[in-house]
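Apart from one protein chain that is not included, each protein chain of the complex appears where it belongs.
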Amino acid sequence: MTTTIANRGLPAAEDIVGPTPGQQMRRRIFGHYGLLFGGTILGIMFLMAILAPLIAPHDPYLQELLGRMQQPVWMSGSWDHILGTDHLGRDFLTRLMYGAQISLLIGFAAALISGVIGTALGVAAGYFGGRVDMVVTFLITVRLSMPVVLVALAVVALIGGSLTVVISVLGLLLWDRFAVVMRSATMQIRQMDYVAAAKAVGCSTPRILLTEILPNIVNSLIVVVTLEMAHAILLEAALSFLGMGVQPPMPSWGLMVSEGKEQIYFEAWMITIPGIALFLLVLAINLVGDGIRDVTAPEHRN
Amino acid sequence: MLVYTLKRLFLAFLVALTVSAITFSLTYLASDPATAMAGETASDADIEYIRTLYGFDRPITVQYLEWAGRAIQGDFGESFYFKLPVSTLLFERLPVSMILGVCAISFAIILSIPLGVLAAIRPNSFLDRMALGISVVGQAMPSFWLALLLILIFGVNLNLLPITGSETWKHFILPTIVLGYYATPAIMRLTRTGMLEVLGSDYIRTARAKGLSLPVILFKHALRNAVIPVVSLAAVQFGFMLGGSIVIESIFALHGAGYLAWESIGRNDLPVVQAVVLVFSLFYIVLTFLSDLLNAWLDPRIRVG
Partner (left out) sequence: MKRFVAASALSLVALASATPAALAGKADDTLNIVWERELENVDSYFNTAREGIIVSRMTWDALLYRDPATMEYKPLIAKSYKWVDDTTLEFELNEGLTFHNGEELDADDVVFTYNWVADPANGVKTQRNVSWIKGAKKLGKYKVQVMLKAAFPAALEFVSGAVSIYPKDYYEKVGPDGMALKPVGSGPYKVTELEPGRKIVWEKFDGYMQGSPKGTPTIGKIVQRTIPERNTQIAELLSGRADWMWRVPADQADRLSSSGRVQIVNEQTFRIGYITMDASGTTGDTPLKDVRVRQAISHAIDREGIVKALVRGKSAVVDSACFPSQVGCTTEVQKYAYDPAKAKALLAEAGYPDGFSIDFYAYRNRDYAEAMAGFLGQVGIKTNFNFLKYAALRDKIRAKEVPMAFMTWGSYSINDVSAITSNFFTHGKDDLALDAEVKEYLVKGDTTVDLAVRKEAYGKALNLISEKAYWLPLWSYNTNYAFSNDVNFTPTSDEIPRFFTASWK
């Protein structure tokens, strides 16, 4: 532990009682390179998504058929289109920025829907146990037995793809991990003295769930949220790759990879740029998730 | 043990029943089987005729029960598109998916268990970080992207490996790498955590104190215990792989069951879609059932609790 002598002569409070939990947390965060790296990338992508209408150099939907597939500036392109143009002559950088909106939106919204479903089921199972637990465990097993990609494909193909459909389908399919983790987390918390105390005082069940249980499982919840966000983004990309994801002209990264795949042998950058963006986004989300787990639960670090 | 087995068996059966009911209703509610079956050139009268002939006008519950009853006997009906029994098609295509799945899971295990063990022996070493790197990259890499990159490098630029079809074992190399890599991170992480826990336990310390050599400790004592959860994870991952191989099968032109299902979705060939979803689910259910039994056999506490 670093000992900083703030006031020569008198020992600082810190030296006596050690760093406060907040300080410890900050140190762990800044000592965790994965978290820093992931957080930075994620932050940049967020800014890119939010500020896209302000900073994007062009209109993401404006096509210029005579200026198709111009290469990025470092290959043979011009500064007007830094990352080149796509197969309809739309600015690649602009579409990448707006695409960040879509990919992040899909990640968040799908994780939100599945989070609400999974947490509700998991907490109920963990808290009430008994029959409730049996039913929820059964539901989880059923869900795990269904091949996600196949079912998602079938549903999207049969009812037609759109942003709403893709988000809903993914949200309804990805709640299993939430339920599993929340269930066991709640089971642990339920045994705690303070829950028993709250019961003894006569707190209502909803109140115990909201004020005693939820705050204590929120850390594991955040970790699962990151995992499922990443999962949803990758799944959407795979659906788009098969032509069953978000529909054009919407600029999703999965769709951009899919559109670029036609050119893989000749204009490899068209699949590489959105591919890298997708890879970095998922990587960043995973790193942040791992980081949060390490930082908030140091006793589980190896 | 017998009671436990029967209980689990009953549960597995209930799960299979629920899954089949969900798939059946999903596909039948979302599209009209009579139109799909009648084909491109059918008139309205033809469609109505088929509707009554095959009983598509009856309540969906009745249709489901009939379908499920036949499915139990291995009869999944006839493909609208190929006009062949679905079971014939499955019998033809499943082996390819199975081979791919087995290869991929073996690849994942062969790659990730040694890496996980090595990472656990020297936590925070260069090796550990490399293993971590591999797993983090594996989790974030879109599999279709990896597949296309491998085709570009090994199939076209170097012209070393065949990239389509399933004629020889060489055809399975690239798809195996892509599909297997996807399962690597989870298995590696679990091995590492398991090993760390075991290595920190008292009996390993005792073994070390007794002066046993490192390989003996690792392989005879530690790995055996650490590997138990890995086995059940691998079983689960294998189930996921079967379902997730659609993209890989379509890129590498492997005519497996996943690809069959994907094409059938596009052709509104509902009996095939339902059958493949059900069969994949059944595989998963059977695998988890077996791994549960294995765990219960290894750990008596589970049977009782």
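The chains carry the letters A and B, assigned in the order they are written, with residues numbered from 1 in each.
Operating definition for what follows: contacts are C-beta pairs under 8 Å (C-beta built on N, C-alpha and C of every residue); 3 or more make two chains touch, one makes a residue touch a chain.
Note that the structure is predicted; figures quoted are calculated from it, not measured.
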Visible chains in contact with the missing one: A, B
Sole residue of B:Phe24, B:Tyr81 or B:Phe283 that reaches the chain not shown, by the stated touch rule: B:Tyr81
Full-complex contact with the absent chain, from B:Glu48, B:Glu197 or B:Glu263: B:Glu263
Which residue of A:Leu42, A:Leu93, A:Val142 or A:Ala157 touches the chain not shown here: A:Ala157
Candidate in contact with the missing chain, chosen from B:Ala12, B:Cys103 or B:Leu148: B:Leu148
Absent-chain interface as seen on chain B, which is shown: 31-32, 35-36, 39-41, 43-44, 81-84, 114-115, 118, 127, 148, 151-152, 154-156, 158-165, 170, 173, 250-253, 255, 259, 263, 265-268
Touching residues (missing chain, whole complex) on chain A: 61-63, 65-66, 68-69, 87-89, 157-158, 160-162, 243, 247-249, 259, 261-266
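One rule holds in what follows: only the chains that are shown with their structure count from here on.
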Inter-centroid spacing, chain B versus chain A (mean Cα positions, whole Å): 24
Contact footprint of chain A on chain B as seen in their complex: 11, 14-16, 18-19, 22-23, 26-27, 30-31, 123, 136-137, 139-145, 148, 152, 156, 192-193, 196, 236, 239-240, 242-244, 246-247, 250, 258, 261-262, 265-266, 273, 276-277, 280-281, 284-285, 288
Residues on chain A engaged by chain B in the complex (per definition of touch): 34, 138, 141-142, 144-151, 153-155, 157-159, 230, 234, 237-238, 241-242, 254, 257, 261, 264-265, 268, 271, 275, 278-280, 282-283, 286-287, 290, 302
